[in-house]
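Heads up, one of the protein chains got dropped from this complex, but the rest are sitting where they should.
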Amino acid sequence: MLDHPLSPGLTSAIERGPWHYGADYIAVYFRADPRSLAQLVPEPFVVDGGLCNAYVCEIVSVGDSNPEMTATRPDRTVYHEGAVGVKCKFGERSGVFYPVMWVTTEWSLLRGILNGYQKRLADSISMTKLHPLNPGLGPIAPGTGLGGFCVKGPERTLSLRVRIEKKGSQADLPSFGATFGMRRFPRTDQSQGAVGEPVEILKSNSRVTDVWIGSGEVETVLDVRDVQPVLGAAYRGGFTISGSKVLT
Amino acid sequence: MLDHPLSPGLTSAIERGPWHYGADYIAVYFRADPRSLAQLVPEPFVVDGGLCNAYVCEIVSVGDSNPEMTATRPDRTVYHEGAVGVKCKFGERSGVFYPVMWVTTEWSLLRGILNGYQKRLADSISMTKLHPLNPGLGPIAPGTGLGGFCVKGPERTLSLRVRIEKKGSQADLPSFGATFGMRRFPRTDQSQGAVGEPVEILKSNSRVTDVWIGSGEVETVLDVRDVQPVLGAAYRGGFTISGSKVLT
Amino acid sequence: MLDHPLSPGLTSAIERGPWHYGADYIAVYFRADPRSLAQLVPEPFVVDGGLCNAYVCEIVSVGDSNPEMTATRPDRTVYHEGAVGVKCKFGERSGVFYPVMWVTTEWSLLRGILNGYQKRLADSISMTKLHPLNPGLGPIAPGTGLGGFCVKGPERTLSLRVRIEKKGSQADLPSFGATFGMRRFPRTDQSQGAVGEPVEILKSNSRVTDVWIGSGEVETVLDVRDVQPVLGAAYRGGFTISGSKVLT
Partner (left out) sequence: MLDHPLSPGLTSAIERGPWHYGADYIAVYFRADPRSLAQLVPEPFVVDGGLCNAYVCEIVSVGDSNPEMTATRPDRTVYHEGAVGVKCKFGERSGVFYPVMWVTTEWSLLRGILNGYQKRLADSISMTKLHPLNPGLGPIAPGTGLGGFCVKGPERTLSLRVRIEKKGSQADLPSFGATFGMRRFPRTDQSQGAVGEPVEILKSNSRVTDVWIGSGEVETVLDVRDVQPVLGAAYRGGFTISGSKVLT
C-alpha cells in the first residue's frame, strides 16, 4: 500500500520516528522589541522578555528504523534549515517558539509541520563551511568570520554574520527551555475535521559540542524591531525528536 | 500576525480560496492490472475496472482574493504538476483517486495536502512547449511528438510520450467523474488530535479546449502492472477548487 | 565519442546550430546615467546616449538539427532569461550590449558564452503568466500588471514591473540595432591559447507579435544610476542565431 504523504512509512514523505538529528549551527542570539515579537507568536504562548535566536544549520537526520538511508537515499537524510525563535512562556513553562523555520527538503517540511513546527520551504540556504584540508583556509579560531542566508522566492528571508572571538561551552549559549509549536490542520470546508493545538516538541538525547562564541548580526524579513545582537556562535548539536505533546 | 503555514492567509504558504487554475496538459490514458492498482488506492475507494490517467502539466493558479499575485509574486502563481490517477468508486459514485501528485512548489504541495490530494514535491518537472514564433518549430499537428517527465531524488518518477494523430474534443477524453482524495493529519503522539477522512474535491468552472489526441506511452515508479496505453492527448483546461467535502 | 561540453554535438552541453528561439517577454526600457553605463560596457563598444532595456522572458529553443528534443528532452528546450542591455556604438554601427544575461539552464549559459553573450546562471527566474482558461484571470488588457524577477545567490539581481496601458506594435518598441557581444576565453597559464574578440550576434528570422505597452519600473544589482523608465511592454518574439561574427 502506498502511504499518504503525511502518514509516516516507507513510501510516505516522512520516515517513522523517533527521528534523530545531528547539526552544525551558525547562530545569532538577539533581543528585540517584545511588542513586535508578539505579532509573531500565537496564543497561548506569551513573549517572554524579548530574547530571540536565529540560526542556519546543516542537518543529518534519520528515522530510527531506517538509519541506512544515509547510504541508500542520502537525499532523504541531509538538509539545511534557517529559523528565528522567540523566548516564550506557556503558563509557567519557559520555551522557544519558532514563528517560521525554513528548510530545503520536502520531508523535513512535512515532518516538521506534523510535529508542530511552522516550517516553510526555502529555495536555498547557504552557510559557511571550513574544510580542514583546504590549503587556503584555517580552522575556526578567534577572528574567523562565518555567515549564512536563506532565500525564498524574491526574498532573502534570513541573513546572519558571526565573528568568532573565543572557544566557548554550552553554558555560554542562552537557554530557552522547551521547544514549543502549534499543530494546525485547518478546514477548507465545514464538513471537514480540523486540528489546532499548542504542543511541546518531545526532544531527548540533546548534546552540544564545539562551541565558539563572538559577535553577530542578523537580518530577517520577519517584522522584528529594535534588533540588538547579544551573541554570535557556532556549534554542533544532536538530539532526538519522538513527536510532540499537546499542551493543556 | 504571522499565519501558520497551513492556515490560508497573506503570510501563509496558502492563499485563501477558492483557488483558480488554468493548465496545459500532456496526458496518457491507460489500463492496468486492477490488483496492482488496488495497492495504490486506500479504503473506502474501490478500483473501478483499471482505467487510469497520467499527465504532466504547467499550471497558473491564483487565490480568489489575490489574482494580482501573477504580477507581484509570479513565483506563487506558476507551477508544474505530474500525476497518476486511478478510476475508482466510492459506493455508487465514480471518480478518480490520485495515489500521488508531484508538484514543484511549496504552496501547491501544502494547498493540495490540505484539500486531500496526496501531493509530493518533485525536484523538477519538464514538458514539451511549442512556441509559435520559434522559426524551427511548427504548431501542434498530426505527427507532433510531445513528452514530459518528473524527477524526485534519484528517480524519474513519471515519464510520458505522446504522438499526436488528430484534433479532438473534450468528448474524446475518457471521463472519470468526481475527483476523490484523502485528508490525513496523523498523530505523532497519543495526546494529539488527528484527521483522516475521504473527500471529494469541490471543483467548478471546468473548461477544456485545444484538445489533440493520438497514441501514448507511460512509465512510472508506482507499482502499476500490465500497462496498456489507451490514448495520448494534449489539451488546455481550467477550473476552480473551493475546498473538499467529506464523503460519508 | 563524447563531445566536449563546449563543442556542439549530441553529447555536448550545446546542440549544433543554427539555434531557433521563441520567447515571451516582459520588458522595461529606461534611460540611465551614461557614465554609470560606461562601467558596464567593455571596449571597443561605446555607450550611446543612455538608452537601456531590461527584460525577463521564457524561451523555447531548439537546435536546427534536433527540433524533436522538445519531445524527447524538454528540459533541453525551455529556459528563462533575464538581462539588462545598453545601447552602444561600435564605430558607426548601433547596437545593444548586454553586460549580463542571467539564464536558468547550463546549455543556454554555455551556448551563450560561446557566441559572445555575458551569460550567468540564475538560481531562479519568475515572471507573470496569464492562462486563458483560469477562471480568476482575464486576458492581458489595459490595466493588467505584469512582473518578473531574477535571483542569484543571496541577491535579487533584476526585478521588473509593468502596467499595461494599450495594445501596441513592434514600432512602439525602441530599436537598438545589432546585438553586440564579447567572446572571451582567458588564459590560466602563459602556455595557453586565449580568445578575446568583440562580436556581433548573427540573428535572422526576427519576428515580434502580441505587443502591449504601458509604464514600467526596474531594479537591478548592476550599478546603473539615475534610472528613468521610458516604457513597459509585453510581447512575443522569435529569431534564429547562427553564431557570431568578429567585429573588426
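Letters are used for the chains, namely A, B and C, taken in the order the chains are written, and counting of residues starts over at 1 for each.
Convention: a residue touches a chain if its C-beta (ideal position, glycine included) is under 8 Å from a C-beta of that chain, and two chains touch if they have at least 3 such contacts.
All values derive from a computational prediction rather than experimental measurement.
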Hidden partner chain, touching residue among A:S7, A:N53 or A:T77: A:T77
Hidden partner chain, residues of subunit A it touches: 20-24, 59-64, 67-68, 70-75, 77-78, 124, 126-137, 144-149, 161, 205, 207, 209, 236-240
Missing-partner contacts on subunit B, residue numbers: 123-124, 126, 149, 151, 153-156, 159
Sites on subunit C contacted by the missing partner chain, in the whole complex: 1-2, 4-8, 13, 17, 39-40, 42, 73, 75-76, 99-100, 106, 109-110, 113-115, 118-121, 153-154, 182-189, 191-197, 199, 202, 222, 242-246
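We adopt the following convention: only the chains that are shown with their structure count from here on.
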Self-contact between copies subunit A and subunit C, residue sets same or different by half: same
Where subunit A and subunit B are represented by their mean Cα positions, the distance between them in whole Å: 32
Between subunit A and subunit C, centroid-to-centroid distance (C-alpha), Å: 39
Residues of subunit A touching at least two other chains: 153-154
